[in-house]
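What you see is the complex with one protein chain gone and the rest in place.
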Amino acid sequence: MSNDIFVITEHMDGKFSDVSFEMVGKAKELAAALGGQAVAVVLGGGVDVNGFASDSTIQVDDPALAQFNPEACGKVIEALAREKSPRLVLFGWTATGMDLAAWLSARLGQPCVAYVKGVSLDGGGLTVSSQVYGGKMVAEVAPQGDMAILAVLAGSFPVEAGQGSTAASQIASPVPLDGLKVKFVEAIKPAAGDVDITAQAKLVSIGRGIGGKENVELAEELAQALGGTVSASRPVVDAGWLPRTRQVGKSGLKVKPKLYLMLGISGAPEHLEGMKSAELIIAINTDKKAPIFNVAHYGATADLFEVAEAMLELL
Amino acid sequence: MNIIVAIKHIPSIADDLPVNGSNLDFDSVDFVLNEFDEQSIEQAVLVKEASGGTVTVVGVDLIGELDNVLHLALAKGADKAVKITADDPGADSHQQAGWLAEAIRDMSPDIVFTGVQASNDLDGQIGPMLAARLDLPYIGGVSSVDVVDGAATVNKEFAGGVGAKYAVSLPVVVGVQAASKPPRYAPISKVRQIAQTAAIGKVAPSGDGAGAGLAFKKMAPPVAAGHAKMFTGSPKEVAAQIVELLKGRGLA
Partner (left out) sequence: MLTTIEKIIFVLLALTSAGFFFHGVATIVRSVRAGRPGPELKSVPASLIKAGITVLFQRTIFKARRVLSAVHLGLFFGLITYAFVNLVDALEGLVPGFDLVYGGRHLAFPFLNAHAINTFNLISDLMSGALLFSITVMLVRRFIVKDKRLSYRENVLLHPKVLTGGQAVDSLIVDVFVIMHVIARLSSQAFRLDAGPDPFMPIASAINGLFGASETGVHVAWWISLGWVLFILPYITRSKHTHFTVGPINLGLAKQNPRGQLDPAVPLQTANGNHYEPGAKHIHDLAWKRLLDPYACVQCNRCQDVCPANFYGRPLSPSALEVNKRYLLKEATFGAHPDRLLLPLTETVISPEAVWSCTTCYACVRVCPVGNEPMADIVDIRRRLILDGAELDSGVQNALQSLATNGNWMSKGKRLRGRWAKEMEFPIKNATEEPVETLWFVGDTASFDERVIPNTQMVARVFNHAGLDFGILYQNESNAGNDVRRVGEEGLFEQLVEQNMEAFGKAQFQRIVTTDPHSFNTLKNEYPQFGGKFEVKHYTVALLRLFEEGKLTVKNKLPHYKVTFHDPCYLGRYNGGFTAPRKLLELVGVEFDEMPRNCENSFCCGAGGGQIWMGKVAPGERPAENRIKEALATFEKNPGDKQQLFIVTCPKDMIMYSDAVKTTGNEGRIEVRDLIQLVAEAVGVEEPEMVA
């Protein structure tokens, strides 16, 4: 049993995601307190692996890990965890980490906490806070056991603390990765020609409150009048009212515009993850208790259609 | 093809959530079907409609009200429904996954659908845990599934329209983010008719019943870090204030 903390980093197109750095930073802090090491684990290649502030970085390279493959990743991580017995294994609560954290927990018979917002140590005991029930509740729990697997919400910790220059060491996969049942076929890129909402300075973002596909036009007119474009929360995209490329949030894109004008978005944590660093957030919602008002800089309890129409007249 | 859908009955977040001690007061909350399970049921029925097979929906009956949900699933096109009678509203994902795994193993599944996540997945989702316990591969965040000749082709979503296509040999556990078509509406008369005639299989919880291994210390609404400055007045006045603010900042 060690007091090491494993951070399962994630990368795509040659870039690590912010949450990887966030977790490394947090792991470093916790490892120091526990007397262990913060170990960044990189699966696959094609990425600069020497940029973490971790105590050590190990890169497992194998053709099966060239693209994300939940089965291959799971096998490698399970083998590493069994071999090194870290105190904590950190995943991002992301499209990739979500495939692995609970799986590993069940494989190892060790506790898992998802939706993690905070981790603290007091007197050697571990307390994890988790934002559950759509952000309506925060649970504080103490994982019982030798190891704990945590799946961390992006944006919970500072990115900078995880950035550094630790040189990585390469190792071969501790388990054979042949005969996999899951095979990567091809990447799916966003529909060509659509705007890149991450590059927009102004976003008019719409949520369930927009009501129907036919009303998206109003938001588009407003965005055009402001010189920006339209983005949306997950329900709008799931309903097919806008393409996936316009989705902001955990399963969508992270945006950091100068203006983020929200129409009818109540502010689920998954959405907040994607937009909370916008410079100016203005939220219009009919529900005065919508959680978004705790995050937005300015807000109004009003009918979004009326406000949008009135704004159009003034612009 | 034997298509299984494992579902979760979870506290409704449409209500205020009352707390009892360091967890929810489960006696005072309404339970609803996890919204992602609506997607996974739809995806299962779509696969059945395209490739044939039977759809069996199975869930843990935590409060004795799972029948309503199962009837709805049957009305939407599932063929069989099974409930695991646990009668423990606080059962966590680990416990539920354990019981579900035992029940599903006996069903010799070809493909198991689950919702990609649930709002009460404090200890992780049941999908990956089922896969681990059944020794099957798991792939989550899935937005379309096609089954041809014992293999599934699935699209997994990463973020912002970026995704990947995977080929998976069956059996497999799939975590559905969104069905390839929006879930259909089940007319209540059909649901009610089914409620009168359908036989719902009952299974007692079996297996190790191991829980998440988490000790609850506190459950409370988040402390708001701040609050937006609120514009008041008629929508026109609100619009005028917003436009003024934007102009002041050179944004309009």
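So that you can tell them apart, the chains are marked A and B in the order they are listed, and the count of residues begins at 1 in each.
Everything below uses one rule, namely that a contact is a pair of C-beta atoms (placed from the backbone, for glycine too) under 8 Å apart; a residue touches a chain by one contact, two chains touch by 3 or more.
Predicted model only: the values in this text are computed from it and were never measured.
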| Residue among A:A239, A:L280 or A:L314 touching the omitted chain | A:A239
| message | Of the residues B:V32, B:V162 or B:A228, I need the one that contacts the missing chain. | response | B:V32
| field | Option touching the unshown chain, where A:D61, A:D146 or A:D303 are the choices | value | A:D303
| task | From the listed residues B:S12, B:T54, B:S169 or B:T232, report the one that touches the chain absent from this view. | result | B:S12
| query | Mind pulling the chain A residues that touch the left-out chain? | reply | 211-215, 239, 286-288, 301, 303, 305-306, 309
| said: Counting contacts across the full complex, list the positions on chain B that touch the omitted chain. | reply: 12, 14-16, 28, 30, 32, 72, 182, 184-185, 187-192, 234-236
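Just so it is clear, only the chains that are shown with their structure count from here on.
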| request: Could you pull out which chain B residues touch chain A in their complex? | output: 11, 13, 17, 22-24, 39, 93-94, 97, 116-117, 119-129, 131-133, 137-141, 153, 155-169, 172, 175, 177-178, 182, 210, 212-222, 224-232, 235-236, 238-243, 245-246, 249, 251-252
| said: Quick check on the complex: what are the chain A residues that touch chain B? | reply: 12, 67-71, 74, 94-96, 98-107, 109-115, 127, 130-145, 149, 151, 180-191, 194, 197-198, 202, 226, 238-240, 243-245, 247, 250-254, 258-259, 261, 280-284, 292-303, 306-311, 313-315
